[in-house]
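Scroll down for the structure; my scribbles are underneath it.
A single protein chain has been omitted from the complex, and every remaining protein chain is retained in its original position.
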Amino acid sequence: MQEKIIEKCANCPAHNLNHLIRLGIDMTDYDYVIALAGNPNTGKSTVFNNLTGLKQHTGNWPGKTVSRAEGGFIYANKRFKVVDLPGTYSLLSTSTDEEIARDFILFGQPDVTVIVVDSTRLERNLNLVLQVLEITDRAVLCLNLIDEAERHQIQIDDKLLSKKLGIPVIPAAAREKKGMKELLQSIFEVATGQYICKPYRISNDFKELTFAVDELEAQIKKCFPNLNNARWIAFRLLEGDQKIIDAVRSGEIGKIKLQEEILE
Amino acid sequence: MEKELKQRELLLEVANKLRWKIGENVHDLILESIYKHAEEIASAVTKRKVGVQKFDFDSFIDRIVTNKWTGFPIMFLLLAIVFWLTIVGANYPSSALSFLLVDTIHPLLRKVAEYFYFPWWLKGILIDGAYLSMAWVISVMLPPMAIFFPLFTFLEDFGYLPRVAFNMDAIYKKVGAHGKQALTMSMGFGCNAAGVIAARIIDSPRERLIAIITNNFSLCNGRWPTQILISTIFIGSLVPSYLAGLISAGVVVGVAILGVLFSLIVSWFLSRTLLKGEPSAFSLELPPYRPPKILQILYTSLIDRTLLVLWRAVVFAFPAGAVIWLVANVNINNLSIAEHFIRWINPSAVFIGLNGVIILAYIIAIPANEIVIPTILMLTVLTTKLTGFGAGAGVMFELENISDIEYLLKAGGWTTLTGINLMLFSLLHNPCSTTIFTIYKETKSFKWTAIATFLPIVLGILVCFLVTRLWYILF
Partner (left out) sequence: MSTIIIILSLLIVFIFFLYKNKAFYLMKKNVKEKEKIEDSLKYLYDCEYNQRPCTIKSLSKKLSISFIETTQLINKLVELGLVTEKSDELFLTAEGRQNALQIIRIHRLLEKYFAENTSIVESRWHKLAEIKEHQLNVEEANQIASNLGNPLIDPHGDPIPSVDGTILLENTIKLTELNEGLTAEIIHIEDEPEEIFSLINSLKLYPGMQLKVKSIDKENVLIEIEGRIISLKKDVADNINVKEIKNEILIKNFNRTLSSLKAGESAIVVGLSKALRGQQRRRLLDLGIVPGTKIKAVLESIGKDPVAYEVRGTLIALRKNQSDYIFIQ
């Protein structure tokens, strides 16, 4: 399969390595799946458009992206499929948008989840980032609107942030097409396993919950010894999340982990 | 296998027992903790340059546009500029398009049809009916939308629109609706179908339905020309000529404001009857101001809004044009269907201060409000048997000269009362088929689509009736 793609691309007009070819909605035979997550109004759609060459509606108004959009591109001779998830503040609530985003990251098993954040409102956006990192192991953070943050006299130490979160952090200004190259390179590195993420996981300081989470986590580990986000599963069970309950009952939760290991 | 299954069930049982022990505050506690971590990380990596505090552009604008004294005037001024640019700016491209599609291509097509010996009825249905109505819709509809939507999107991308919702929310709260309805309503001034789509920004279903149902009370681009024409003929002529322009323009604005009032009253009514309930979740994010990207605005507003709406209108206009031609040309007992219908409905129409021609025009011109006036003119010629106007039965036309229209309408028995009632009925009647279809697509419900369609008609008939009775009492 890999040979086939290289063969195909040798005939492409631009087949040099590290060159981006936007594929628009052509997503056939992709090697990797990328999910784009982020709060509403962070320029997520602009990042999506920059990657795929598509023109999705964007606007300075929360909640613009109404349906899930998909597109594709070729980078370093690999075909990527990009799924633009609905903009959400969180993955915990029960709104349809959040469920779509959550289910795709958990069950759709994207190879990389790119989280687009608004640099001028990092703290608020980190809420979603931390929630995504609870679920997935492979993520890239895109510090979008970095130009605007500078305009507001805000400086962000992206190296430190990357160290703290355990994932690549790329400052970018998607509207000016700045930082897109670095973003692509990071996506590529995480997808191919050249960069191994050590995602930040929220530790055990849920005052009144700790005893329950500990007990449940032990039980989950007994059933699914390979699971590395057992604590998060425990929280979801305590919140009565039916999707997770069903996935535990059918054993699907355990399979998710297995697939990842085969890929690695 | 069996054992694993049992173990999993046991796990779920443990989870259930624990849930009862810790109660229902899990969600609150988890979010509290996540935000605590977010705050820690953010403060560790962010540095705010202290020292010379740069001028805070955002809060400066915010203070002006939400100020007690300047907030509303700025809002009305911006809206007025948008409308003025739309109406004035659309004139030239509209007449150019009309010259091309109606005056040039239409006769050409007729010639082509004659050359190929089309039977008269086929030529009528295809060229005088379907093509002409489509040409009409495009030439009257496209230019205003192509100007209005980019301007509106400009305000949206800049970040001004959420401030409008912020200013207006108090009024909408009183009638049980959402502040963002102010935006969908303004959008409706451009096009009701676009306004209905825009109601997606309202995230609580009850308030969103109210916004969808009442959007039709915004006088859309397609209805402004009707209002201006009728107001000039019937109201402008009542006052001295130097005041005519001002007064007739004022009356049109008055009708638009009446529409806003109706939308508020109907919202209030709906939130107390059919859509009863407490106002649900309200949170309005006021995003930072951003310099708009002109090219992107043009692209998105033209592709996403203008073309989408125009395409839907054209799809509906095509068959409707054929129907318009047919009703004027198919004769039963030596009288066209149109005339039969007009004769039959006329007594009831006159009872509410309209006439049979107007009612039929509104029924068959349902695809777009833009073709109402051409249809009325055509039908008037048909019923009055006047000669020298238009290009034959079932062919819509527009007249260059307003006094010709006045002559024609008065020959058709129109009075000042008819004119006033037509203006009211133009405000209060069913949405065009494009909007109805859009309402159905957005609500996925026949019930709400039917309510949104028939509620304005009922109101329109009621209002016209009352005005007529009052008129006869007074004069």
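When the chains are written out, they are named A and B in that same order, and each has its own residue count from 1.
Everything below uses one rule, namely that contacts are C-beta pairs under 8 Å (C-beta built on N, C-alpha and C of every residue); 3 or more make two chains touch, one makes a residue touch a chain.
None of the values given here were measured: they were computed from a predicted structure.
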- prompt: Considering the complete complex, which visible chains touch the unshown chain?
  reply: A, B
Query: With respect to the chain omitted from the figure, which of B:Leu31, B:Leu100, B:Val350 or B:Leu417 is a touching residue?
result: B:Leu31
Message: Touching the hidden chain in the complete assembly: which of B:Pro150, B:Gly179 or B:Gly460 does that?
response: B:Gly179
- prompt: Tell me, which residues in chain B touch the chain that this view leaves out?
  reply: 16, 19-20, 23-24, 27-28, 31-32, 35-36, 39, 59, 62-63, 66, 68, 71-72, 166-167, 169-170, 173, 179, 204, 206, 276-287, 344
Statement: Note that chain A touches the chain not displayed via residues 89-90, 92-95, 120-124, 127, 239-242, 245
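Rule of thumb we're sticking to: only the chains that are shown with their structure count from here on.
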Task: Averaged over CA atoms, how far is the centre of chain A from the centre of chain B? Could you give it in whole Å?
output: 39
Task: Under the touch definition given earlier, write down the residues of chain A that touch chain B in their complex.
output: 40-41, 55, 57-63, 66, 90, 92, 120, 122-124, 126-127, 129-131, 148, 153-158, 160-161, 164-165, 175, 200, 202, 205-209, 212, 215-216, 219-220, 222-223, 234-235, 237-240, 245, 248-249, 251
Residues of chain B touching chain A in the complex: 4-5, 7-12, 14-15, 18-19, 21-22, 25-27, 29-31, 33-39, 41-49, 54, 153, 156-159, 161-162, 200-201, 203, 285, 287-288, 290, 292-293, 296, 299-300, 303-304
